[in-house]
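For this depiction, one protein chain was excluded, whereas all remaining protein chains were kept in their positions.
Labels run A and B following the written order; every chain starts at residue 1.
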Amino acid sequence: MGSCCDAMCNFFGRQKNTNVRISLPAVCFVWQIAMIILFGVFIRYDKESDVRLWHEYKKSHNTTSDIENDFYFRYPSFQDVHVMIFVGFGFLMTFLKRYSFGGVGFNFLIAAFGLQWALLMQGWFHSLDLDTGKISIGVESLINADFCCAGSLIAYGALLGKVSPVQLLVVTLFGVTLFAVEEFIILDLLHCRDAGGSMVIHAFGGYYGLAISWVLYRPNLNLSKMRNGSVYHSDVFAMIGTLFLWMFWPSFNSAITDHGDGQHRAAINTYIALASSVLVTVAISSMSQKHGKLDMVHIQNATLAGGVAMGTAAEFMITPYGALIVGFCTGIISTFGYLFVTPFLERALKLQDTCGIHNLHAVPGMLGGFIGAIVAAAATVDVYGREGLISVFDFEGDFADRTVGTQGGFQAAGTCVSIAFGLVGGAIVGFILKFPIWGDPADDNCYDDEVYWEVPEEEETIPPVLEYNNHMTYKHQDITESNFSVEQS
Amino acid sequence: MGSCCDAMCNFFGRQKNTNVRISLPAVCFVWQIAMIILFGVFIRYDKESDVRLWHEYKKSHNTTSDIENDFYFRYPSFQDVHVMIFVGFGFLMTFLKRYSFGGVGFNFLIAAFGLQWALLMQGWFHSLDLDTGKISIGVESLINADFCCAGSLIAYGALLGKVSPVQLLVVTLFGVTLFAVEEFIILDLLHCRDAGGSMVIHAFGGYYGLAISWVLYRPNLNLSKMRNGSVYHSDVFAMIGTLFLWMFWPSFNSAITDHGDGQHRAAINTYIALASSVLVTVAISSMSQKHGKLDMVHIQNATLAGGVAMGTAAEFMITPYGALIVGFCTGIISTFGYLFVTPFLERALKLQDTCGIHNLHAVPGMLGGFIGAIVAAAATVDVYGREGLISVFDFEGDFADRTVGTQGGFQAAGTCVSIAFGLVGGAIVGFILKFPIWGDPADDNCYDDEVYWEVPEEEETIPPVLEYNNHMTYKHQDITESNFSVEQS
Partner (left out) sequence: MGSCCDAMCNFFGRQKNTNVRISLPAVCFVWQIAMIILFGVFIRYDKESDVRLWHEYKKSHNTTSDIENDFYFRYPSFQDVHVMIFVGFGFLMTFLKRYSFGGVGFNFLIAAFGLQWALLMQGWFHSLDLDTGKISIGVESLINADFCCAGSLIAYGALLGKVSPVQLLVVTLFGVTLFAVEEFIILDLLHCRDAGGSMVIHAFGGYYGLAISWVLYRPNLNLSKMRNGSVYHSDVFAMIGTLFLWMFWPSFNSAITDHGDGQHRAAINTYIALASSVLVTVAISSMSQKHGKLDMVHIQNATLAGGVAMGTAAEFMITPYGALIVGFCTGIISTFGYLFVTPFLERALKLQDTCGIHNLHAVPGMLGGFIGAIVAAAATVDVYGREGLISVFDFEGDFADRTVGTQGGFQAAGTCVSIAFGLVGGAIVGFILKFPIWGDPADDNCYDDEVYWEVPEEEETIPPVLEYNNHMTYKHQDITESNFSVEQS
């Protein structure tokens, strides 16, 4: 028993080897080849992107109008979402002084793999034609695939700087899989509405990342403390991420809502909620610091809380002032989270959350789910009209008799499902990642691009001209190797 | 009398206190709560974003086509404008070596507050339903709100680095208010056309900022001179702002023009004018320097002059070569402004204009207003067609009998109104900002993020290894605290 424990300790605690020269290419190649085979077996164009089917569709609907192709309803929003996934999330994670390559680069890798796997997983659950055995994809599938990656990218936020790219690919494989399952349960079985993904994306992704990070707790992480911070220009880079997320969030929440009023209203609500979050974030950030100075961490993150929290309710008739209130409250909660909850979680729960996804995604996402439940339960025929109620909540088919009150209950239940999936799934994945085969860095080696990237030499600093005076010779030697010696003649 | 003057001098000249820990949160909270209340009382969805109204509209117009919703005409342009406001203006102002946080961060704050207030102010003037007392908002309202903020952001350009965030919120409150009034006078009373806002946005915003800056003249600003400049990478950051403004300006000028040919033509004209500005800016910049070297200040700013100057005329039939000529002339004027006028204004008029908004917004905006007047006056039935003339100039209702000559006169008058509003409004706001309660920095403390931001420690430079030789010991101490001492043993 003792020796078994010892062996296990040795197994899990042995000297870290961060060489991923075999594992990373192997995983990339095997998975990419698997994608090619599975795409070959399953994935085809849908009726709006297949030339034969679209010509037949137009003929059968007696129209010549290409503008009714879903492409024109959704492609601009798709591109905005795409920017959020790659530039938004990517640059938001460049804030660390020596992990900008890893922030934006691994984000790129995760998303590029995740979206392929998402097209398959979401296809199997949502658009598999049981007759032909094929999945049909169109522009809405691309948006959903991007959304699906977002869950794993959020999780990456908690793990930033502490894991290897191979681990991240594992996080993504399981993350996308879990996402597709919980999404199927929440949207199809519980028949919830969640266009902007407060529940399925943010609450799930947030708790998934937190659970993984909790399992992977590093007791000696303070050995890397000196690299866990920003420098001036890395904070400016991170603002690129923040702003593209902030600006395009109205597209995120409206990308897959109903044509017409649905997309229009979701964009307006999100726009308004986000504006309100900015002001309260500035207020709380300033209040919390001596001299009222603002903290870039808050500005980069908590300003986005309103967008997360409107993910479910944006398509509902929450009213413009309702949107303002949501942004107001979640902005405050999120900033307080950065001030008090993240340090508390680390101290008390041994939970290390690099980007503070607890405050930006987990909690606002959860709140967004419940806000959606309340707004749904409060819907009336007076406000929505009878047809509007049916169209907004999809009260059709099996769900034709559902009341708004019931819908509210299911929305709340859906939020709980997403959290449960995140926590349980994350714990399991975290345990898998503890196996010492994934090339993760040692505790004193975290937040450092040197581990997985060829990093260029330091920026040339000004060669200090050491003048010779009197009895002493100062020789400037080899400034490119970053040292200078001082000699006395 | 004397003691009164003394007291006043003391009042206005006392030691600067830049602590905004109470004032900034207080202003943010009070104003945000006011917004919530006012939105609650006044703001509702319009008929294209309200689910009940849109269903009724479609039924009454006997259509099922959601693509006719204004969302699909304007949302892509809206997102481009949104990027210009937050990333374009924001990053354009990151060029200072130690004020990048303030440039992009306060821009964010101003715009997020301004757009809420703009929705109200513009709503009261333009879309208040007198029966219900409600304002209806849709995607066009969002674009207009972004436009309205632009005026205050332009003003910020003149004040960059010299004011506190509280002052900026005051600038924005009054800026948006003045904007809504002058816009109502120019567009509704004078019935001018100004889709891209040469007059209402650029000329107004430019002169508003200049007037404020003139009142706030700082005689000892040269104490901060060493920070009033760029470093290599801050100039590259600023190019992000420049390029996003440049690329999306066609969307800016076409965002709220007439559906169909109007948006199409405005985009083409702006695209062409901007291209021409780039070449002449490069030419003048190169001519002005020894060895023909280019100056980043010119490339970052004067290349945009063509877009500003096309703000009014872009929707008219100015012809492609007309657009080229506009870009050509205003590009030259703007670059000359940076070379000669800004230094002259500072020296002779005691006007400190950090970003040179005089050359990028005030003068090209004014010129754009007059160009619009000329192009309007030169319109003919031959070129526009009878229906075209009516649709482009809105010669309907009370204005059905107006001639193009009269229209040209009113366009010119509108330009003067916008300048007058900017100058008078700016002078008043400037005086308000002189009260020593706003937390602005002292003259030797300008252009410095340290005042309002928690700035990370300096970028780790390479620890200089001081070798020990012969009789001397060089100890390297505490490089993270940015100093090293040299001791002799």
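In this text, a contact is a pair of C-beta atoms (placed from the backbone, for glycine too) under 8 Å apart; a residue touches a chain by one contact, two chains touch by 3 or more.
Because the structure is predicted, anything quoted here is derived from the model rather than measured.
Contact with the omitted chain, checked across B:Trp31, B:Phe73 or B:Phe86, is made by B:Phe73.
Across the entire complex, the residue among A:Glu56, A:Asp129 or A:Asp188 in touch with the chain not shown is A:Glu56. Summary of contacts with the chain left out: across A:Ile22, A:Leu189 or A:Val381, the touching residue is A:Ile22. Counting the whole complex, the residues of chain A in touch with the unshown chain are 18-25, 28-29, 31-33, 35-37, 39-40, 43-45, 48-56, 58, 65-67, 69-72, 75-76, 79, 82-83, 86-87, 90-91, 94, 98, 100-101, 104-105, 108-109, 112-113, 115-116, 119, 137-139, 142, 165, 233-234, 237, 240, 439, 451-462, 464-467, 469-472, 474, 480. For chain B, the residues touching the absent chain in the complete assembly are 67-68, 72-73, 76-77, 80, 97, 226, 229-233, 235-236, 239-240, 243-244, 246-248, 250-251, 259-265, 267-268, 271-272, 274-276, 278-280, 282-284, 286-287, 289-296, 299, 303, 317, 319-321, 324-325, 328, 383-385, 387-388, 391-392, 458, 461, 464, 482-488.
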